[in-house]
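What you see is the complex with one protein chain gone and the rest in place.
Take a look at chain A:
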Amino acid sequence: MSILPQILFILVLGVAGYILYKRVSFLRRNIFLGKKETRNDQTNQRWKTMLLVAFGQKKMFKNFIPAFLHLLIYVAFVIINLEVLEFIIDGLGGSHRIFAPILGSAYGLAMNFFEFLAIAVLISCIAFLIRRNVMKVERFTKPELKGWPAMDANLILVIEIILMMAILTMNATDQILAERGLEKYTLLNGLFFSSMLQPLFIGMNDVTLVFIERFAWWFHIIGILAFAVYVTYSKHLHIFLAFPNTWYSNLKPKGEMKNMPEVTNEVNMMLGIATEAGTETPTEIGRFGAKDINDLSWVNVMNAYSCTECGRCTAECPANLTGKKLSPRKIMMDVRDRAEEVGKSIDAGGPGLEDGKSLLGDYITKEEINACTSCNACVEACPVNIDPLSIILQLRRYVAMEESGTPAQWNAMFQNMETSFSPWKFSPSDRFNWADQVKNEEAK
């Protein structure tokens, strides 16, 4: 017996492993282009959030039908990957269905369950293709999805369908060969779903069937490895990043904006207030707010890589609903695209961040960030706790404090606040006037 397939398998596994390693390093580096931020407090709460939101998909279930279909694919993804373990052992050792004799009848049951999951994935993916391309669910038809993102989404669904077909074809031919008593093939006590495919193959001779069975096996395992690599280029990264992303969720009240201590130092100095750290030389003050991805926190950039472009944020955004340019999903896609651009440039020995472009201006416009009402609907809507609002507000800080480029009406509001301590132009001494009427009434 030839060991050529085993050598080939090791080669395939090695190449895939190497590419994946390079891709993961690239993504990791890109994420850490963002600024340092420590979010390691409340670890119990963080594990709980991850279990509920990522593992338990709690926030998906606001909309039952897509949530249920998505759950089927997700469960299948996790469980069918157990079978991949067998694929790898078989591939390395030259065995065939190595777990079958070990598990006995439980193996047949497991295979039937896997087939059921494969069918569930098939149906779900078809339903999702219909939702995207036939029903044209509104959030899938927004301008930011034109081109590659729409193609990416469809490709993922088609690849999953093909991979599931490969499993079913493999099982169908495998069992015909087992029934014919071929060496190495183990007869299982009937595989319900794949047996329905058997009439397609029953008339074929052994050689053809072995070829189809082997082809399906190789196709499935290479397909899975290739898909894993593809995922690193795709919006589909959420299957892995949803977990760290929810672990590093913002656990504070959503309304709270993060303080800027570098500003506090200056304000205290201006007001003549002694601060605890007042004597220390302030650390080098960078930019106020964010102009590019390196001004954002690494959590913001990880958010962008975790986004699967489902658009639930944009569907809930009051600005987007009323025809403004802002789309929280586009904000996340822009951050990711910019991080990719900078990362690629750095790897090619290019200028990286200094390429004359920036997130604000070349990707995100002021009109978009100015339309935000900071209502947190997008944050609430995200099934994996992405926070587009945090990015929008950091961009606004840059515009206001570095460019003095806020809209004229906001500048007027700033001026009122500076002179009258109110966003409206009223005399501060009139603040208590409302009380006159109450006093008069009570005097009567």
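The definition used in the following text is that a residue touches a chain if its C-beta (ideal position, glycine included) is under 8 Å from a C-beta of that chain, and two chains touch if they have at least 3 such contacts; residues count from 1.
Just so we're on the same page, contacts and distances are computed from a predicted model.
Q: I notice the complex is incomplete. Of the names "Cysteine-rich domain-containing protein", "NADH-quinone oxidoreductase subunit M", "Autoinducer 2 import system permease protein LsrD" or "MFS transporter", which is the UniProt protein name for the chain that's not shown?
A: "Cysteine-rich domain-containing protein"
Q: From the list A:Gln6, A:Ser95 or A:Ser422, pick the residue that touches the absent chain.
A: Hidden-chain contact among the options goes to A:Ser422.
Q: Could you pull out which residues of chain A are in touch with the chain that's been left out?
A: 62, 252-257, 259-260, 263-264, 266-268, 270-271, 273, 288-289, 316, 318-319, 321-326, 367, 370-377, 379-380, 393, 396-401, 406-407, 409-410, 412-414, 417-418, 421-424, 426, 428-435, 437-438, 442
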